[in-house]
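Read the structure below first, then the notes.
Yeah, one chain of the complex is gone here, protein chain that is, but the others are all in their spots.
Let's turn to chain A:
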Amino acid sequence: MALYELTDITQVYGGRTVLTIDSLSLEAGTITGIFGPNGSGKSTLMRMLAFLEAPQSGQLRFQGSNTDIADTTLRREVTLLTQQPYLLKRTVQENIEYGLRIRGTENISGIAESVLEEVGLAPGSFLSRQWFELSGGEAQRVALAARLAVRPSVLLMDEPTSSLDEESTERIRNAAIHAKTEYHTSLVIVSHDREWLTSVSDRTVLIRNGRIESEHASQ
């Protein structure tokens, strides 16, 4: 069964059609890379896959069922890491544990430490830091750790490495692959860096002018 099935999707903003997808299917347990020029509709597609906005027309199915963006249970299956993530005005530990706490997860001790290590940050020096004590790259990795902590079925990453140095980019790549292999998380990653995207994805999709132009299996 496909993870996502998009059929006859059209999204219009202010009279301009930004996304038109006749048919797109994303498989579970894989990493799908999406690339394309600016304004091609990649972020709109990601917001739709994250259930932040509903398609204005067409059908979006998730794990074989119709979707409703007001359904919190459904939204908790999926999480999105944006290009410039917002960190809650709390400590790193509280940021990472937020998603677990609102799910009522019991026994969360040790999870924050473990996911921080996954993204290459030392728990000893980062757990108690405040949100404003982090660099851009560290904030991005903490935001990723917060999403990994909830062990989502789907992790969506929108330009996760655009403003990061080489080391952070590599860490995020490793964390993505680790999430797929260890937790069977499916990933959809949008990036301008085609080479990096190909290195991390099982399959790449090119979007241009709001339309799927081509799909390729990565080597």
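The rule we apply is simple: a residue touches a chain if its C-beta (ideal position, glycine included) is under 8 Å from a C-beta of that chain, and two chains touch if they have at least 3 such contacts; residues count from 1.
Convention: contacts and distances are computed from a predicted model.
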- Query: One chain is missing here; what is its name in UniProt, given the choices "Acyl-CoA dehydrogenase", "NADH-quinone oxidoreductase subunit N", "ABC transporter permease" or "Sarcosine oxidase subunit gamma"?
  - Reply: "ABC transporter permease"
- Identify the residue among A:Val12, A:Ile102 or A:Ala122 that touches the chain left out of the display. A:Ile102
- From A:Gln11, A:Ser40 or A:Thr79, the answer for touching the chain not displayed is A:Thr79
- Touch with the missing chain holds, among A:Val18, A:Leu52, A:Ile108 or A:Ile177, for A:Leu52
- Message: Residue by residue, what part of chain A touches the chain that was omitted?
- Response: 50, 52, 72, 75-76, 78-80, 82, 84-86, 88-89, 98-99, 102-103, 132, 143, 146-147, 150
